[in-house]
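Note that one protein chain of the assembly has been removed; the remaining protein chains are unaltered in position.
What follows is subunit A.
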């Protein structure tokens, strides 16, 4: 299954393959362009320019399609921009008014707290179940492993909105399978239960949906990581008299720790931004009680046509997300700098 895996080894290979002094590019690398103007330096200059030319389209796309919207978002957040200004193309600056309004409202803080709790619950469940499934994969025989991998790949491949729609059907109050099973198990009151009628039950469905969608990523990643642990380590551990638990804590876990760490933060980012699922399942309802920050920004901004306020909420959302992931981001950047 996992035949091509360009991971850390390749990153270090990059460093080796282009050590200075192996190609024509490096000859004039450090002279800053002040070399003698001969035929050869002309060629060297075009060689020096080559990487920038190759990267130019990517750089231009990033600046125009990512950088510009970010700047625009910042500008919009300082404007009084509602339906009237939208239709008449007016630009009315109103300083930090949007921000004082949002930060002074209970709604924003309630939604922020809710988003953080929602993310935490999901990520904890995903990491625990995903890790256990990954470890199980490593333990299974070949046929059973293939079967479980097939299940994981199917759940992984299922498009988001299709999965959300299917979960609406599974949890439908009439003829939904979940209510039928619960009623058969003895919870008679659940026979016609409306899962989308209250905050907690809607969140329950969302958590099950997100956990189901995310387990494959964690489990397969983790299983791939366990295959990199040399068998000799376990043999050595058992020679030293380590039992199953000891060899897990001393051999398996230390190897998996970096993977677990990185995956946890990717899941935090992914769940925190889970707009499509939360919006599609109940549009943030009932009564706006299942809105998480991205949905809140959308409903305030686009839905209620307070675009300036919506832009300010978006910016604050990005800041919250940066805060939640800053530790991981710092670590990744530092690691990358050491490697390059």
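What we mean here is this: contacts are C-beta pairs under 8 Å (C-beta built on N, C-alpha and C of every residue); 3 or more make two chains touch, one makes a residue touch a chain; residues count from 1.
The rule we apply is simple: contacts and distances are computed from a predicted model.
Remark: of the listed names "Hydrogenase expression/formation protein HypE", "Carbohydrate ABC transporter permease", "DsbE family thiol:disulfide interchange protein" or "Vitamin K-dependent gamma-carboxylase", the one matching the undisplayed chain in UniProt is "Carbohydrate ABC transporter permease".
If you put the hidden chain back, the residue from A:136, A:207, A:229 or A:289 that touches it is A:136.
By the touch criterion stated above, the residues of subunit A touching the omitted chain are 1-7, 10-11, 13-14, 17-18, 20, 22-23, 25-26, 29, 48, 50-52, 54-55, 57-59, 61-62, 65-66, 68-70, 72-73, 76, 133, 136, 139-141, 144-145, 147-148, 150-170, 172, 174-175, 177, 180, 212, 215-217, 220-221, 224, 262-263, 266, 269-270, 273, 275-276, 279-280, 293-294, 297-298, 301-302, 307, 310-311, 313-314, 317-318, 321, 325, 329, 332-333, 336-337, 340.
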